[in-house]
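Here the complex is missing a single protein chain, while all its other protein chains stay put.
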Amino acid sequence: MNSILKYSIMAVSVGSFLSMMSVFPANAGVSVQCPGDTDGSATWTGSEVQPPNTKCMHLGAGDGFITMADGLSQYIFGFSNLTGLVTRPVFPAPADDVMMAGMLGASFPAPPIVLDEGDEFYLTLTNVGMAVRPDLFDPHTVHYHGFPQAAPIFDGVPDSSISINMGSSLTYYYKINDPGTYMYHCHVEAAEHMQMGMVGNLYVRPAQDGTTKIYGGKTYTRFAYNDGDGSTGYDVDYPIQIGSFDSAFHNASEAVQPLPFALMVDNYPMLNGRGYPDTVNPASLPAPAENGGKVSQKESSLVTADRGQRVLLRISNLNVTRFYTLGSMGISMNVIGKDAKLLRGPDGKNLYYKTNSVTLGGGQSVDAIIDIPADAISGRRYFLYTTNLNYLSNDTEPFGGMMTEIRVN
Amino acid sequence: MHMRVIKTAFQVTVLFAAFLLLLTVNAGAMINGITGTTFNLTAKTGHISTPDGGSYLIWGYANGTGLAQYPGPTLIVNQGALVRVKLTNNLTVAGGGTPPNVSIVFPGQQVTIASADPGVPGILTKEAASGKTVTYQFTATNPGTYTYYSGTDSALQIEMGFMGTIIVRPTKGANFAYNHQDAKFDRETLFLLTEMDPRIHQAVENFGPAGVVGTDYLANYFPVLWFINGRAAPDTMAEPMAPWLPYQPYNCMPMMHPGEKLLMRVVGGGRDLHPFHHHGSHARVIARDGQLLASAPNTGPDLSTEVFTIQSQPGSTIDAIFEWTGKGLGWDIYGTAADGPEFIHTCNDTIVVDGFDDATHEYCADHDKPFPVTLPTNQELAFGGFYSGSPFLGSLNSLPPGQGGLNPNGGYTYMWHSHTEKEMVNYDIFPGGMMTMLLIEAPGVPIN
Partner (left out) sequence: MNRTSLLKCLRIPVLLLVAFFSVASSSSALNLAAVEGRWTPPDSAVPITMWGFIPDPGSCPGAPVAWNVGPLQTGTSGANLTINLRNCLSEPVSIVIPGQNTILTPQTITDGQGRVRVRAFTNEAAPGGTASYTWNNIKAGTFLYQSGSNPAKQVHMGLYGSLVVGKYSEATKDVLLLFSEIDPALHGTPASATPLNYKPKYFLINGKAYSSGQPIPVVNGNTQVNKNLLIRFANAGLMSHTPVLQGPHMTIIAEDGNRYPYARKQYSVLLAAGKTLDAIWRPVKSGTYALYDRSLSLSSNGAPGGGMLVYLDIKPFPWVLFTAPITSGGAIR
């Protein structure tokens, strides 16, 4: 489908979508719940007072486009960050702004969620609908993957609880007790919605942050976990989310064709929503034409650090078709956490281990620390790449795929 | 406003009809299997069913004169027992050709062959030729979770269904996974994970094992069906021994109360890796391949760690202990007086002072904390079949007609599934495949 045709379809579908809004009952609509926030922006401005340890965020769930590293445009479902948009009073004006911002505003991966231990996190999800697929009335959810001691009402599994319909909002509440590397995704028709792009990074910084600990002769104030001894101290941290797309599935979705979930085979391996070499572009990728100027790929995977620094990699995997092994070339990794838990036994035995690769299936996470050598000169490069070497391509385009670089400043 | 409304009528979706059946029948919180020291297994053909109406030829181990099973019978033995497994080859193949030899290997066990039934030499072990018997014997020296599977033409025969689980109960007792206090559990569930490439089964059904020769099915393997304990969801949640699943006797329906310990025995029965994601909370992995994760004898699982996704590897076993209390949610999972007088309750942490109610395991620090947000109106929501209508444990609330209904006691339900999400489908229907639900019932709601 050429982009002009896409545009015309989009125009029609947006129009029909907006007209459809009127079928919702009057009490339905965009509704952001955030303590201390009165204008529904999920932020605190002017006279609004942020309660202690409170964080808010407003996500939109809808669709959009991204550009693969070989230039292919891909239709996606995804989340957009609507935080900061005034939503109150409700209809007509501000909520319409939210819907317009969210429509075709999906990012891939989803906007990162960064939390601190002790936070009370109010996450509002507004279903802005699928502009390109007005035939779909899919509800959406947020599944905070790995959240310990979860209750179904906020777990985002539609079968176990509730999911939000188009044009309305659902606010999730999480008391953040446990640091570590998690992830989040929509759990509605998860094989489809996740393949289509509704996945993102989520991690929680520990209460130990801000304290000072000396480890290996260096002083750290930021840590992966409450380690007690500074052994997870780091200078810079990077979330790295493994993912991959089946372009035939995305094309079928855009063209309203049947979607045989069981037949998925991914041909675009990615890190943080991009194939190499776009992974090492530190900036956002240009907005796809089909998105009407909305930037959809904001997350770089380029890792940069000074010599002698410790780099924390928060690695997660949210592809839906296979396992991937992520290797480091030229430098080893020290695995200090898995699945949002410090790698220590119940009586404190230290189970950290060094390696040159980690193998993750969907829904697994690994925290690994890389020590940049103290004598590394500026410009030196190391690599993070999949050792499943046939995934070092963007579909058939070589020198691409699941790879990024670690560059010494 | 939340009200304890027991719905008198609800529409049951076809998809999850099986679940209700389960609730009316013995749920079976212990693992189904056969016990003893001598097991007579028979290699036979059978046909399994999938929820989308599919039927597939399998080769399975039958218990004696019973039907072939997918997976084979779960053999439950006591530590120290001398175990004898007599395998008789009653396999038949299409086209009237000679049925292949069959065999069993027992990873992690020191197997000898009984002189009475010596079998014939094979690549990995002694085999039973067509119509013949071979007897394997081993002493179940170590407790734990093990697997058994075909040692003959394994790429084909394991795929066809020759695999199963062995549970060795420790001398310390049946509610221990291993001989250590930290391996104690209240309930246990088996999760034997397999996948299937129907091309292979159809080729064997039509042409016998020769049907796969010359294809690339075994090398370029492409499964499109996924199972837990031999069933694809929602059949995983149906009753065990369901008459309409004669070749798939085992279900997978974990149930528990808050504060209980659920032992997950996870077996990689097929050939693929599976990331088994258990919603609700972390689980502590205490053993692999029948070996407690211990730094030395008698230390207990001091090398165990907690995960939110169990990485199941082919042929290997994982034992993990799952607990759930709702600790630290920041709101009272049983509701507060503000939700209605029927929600008034106490939290008594006096007998065993551990932060939890002595009877209900409610986390007392969150007691009486209000539900933190306002939920959207019903018109704005889609409801799951397992949604009780209420965010509170053990509570029901009215839902629009036709919604919910699969959770009559207002339990908390969690999806447990392969996080390779394409594996939790029945072709193009989601959810299905390698999926089940954990049901946490409110304290006082009987399980079993």
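When the chains are written out, they are named A and B in that same order, and each has its own residue count from 1.
As a convention for this text, contacts are C-beta pairs under 8 Å (C-beta built on N, C-alpha and C of every residue); 3 or more make two chains touch, one makes a residue touch a chain.
Quick caveat, the model's predicted, so the values are computed rather than measured.
Engineer: With the full complex in mind, choose from A:V236, A:V295 or A:M329 the residue touching the hidden chain.
Structural biologist: A:M329
Engineer: Specify the residue from the set B:G315, B:G340, B:P408 or B:P443 that touches the hidden chain.
Structural biologist: B:G315
Engineer: Specify the residue from the set A:Q257, A:N356 or A:N409 that touches the hidden chain.
Structural biologist: Only one listed residue reaches the unshown chain, and that is A:N356.
Engineer: Considering the whole complex, which of A:V49, A:V265 or A:A283 touches the chain not shown?
Structural biologist: A:V265
Engineer: Considering the whole complex, not just the chains shown, which residues of chain A touch the missing one?
Structural biologist: Looking at chain A, the ones touching the missing chain are residues 244, 265-269, 276-278, 281, 323, 325, 327-332, 349-357, 359, 373, 380-383, 386-393, 395-396, 398-401, 403, 405.
Engineer: Mind listing the chain B residues that contact the chain we can't see here?
Structural biologist: Touching the chain left out of view, chain B contributes residues 105-111, 123-125, 151, 153-156, 158-159, 209, 212-221, 268, 271-273, 288-289, 291, 293, 295, 303, 311, 313-316.
Everything that follows uses one rule, which is that only the chains that are shown with their structure count from here on.
Engineer: Report the inter-chain centroid distance for chain A and chain B in whole angstrom, where each centroid is the mean of the CA atoms.
Structural biologist: The mean C-alpha positions of chain A and chain B differ by 31 Å.
Engineer: Spell out the residues on chain B that touch chain A in their complex, using ranges where they run on.
Structural biologist: Per the touch definition, chain B meets chain A at residues 182, 224-225, 273-275, 277, 279-282, 284, 295, 301-309, 311, 324-331, 333, 372-377, 379-387, 391, 393, 412-415, 419-422, 424-431, 433, 437.
Engineer: What part of chain A is in contact with chain B in the complex they form?
Structural biologist: Residues 24-25, 27-28, 31, 33, 120, 122, 139, 145-146, 148-153, 155, 157-165, 167-173, 175, 177, 187, 189-192, 194-195, 258-264, 320-323, 338-341, 343-347, 349, 351, 359-364.
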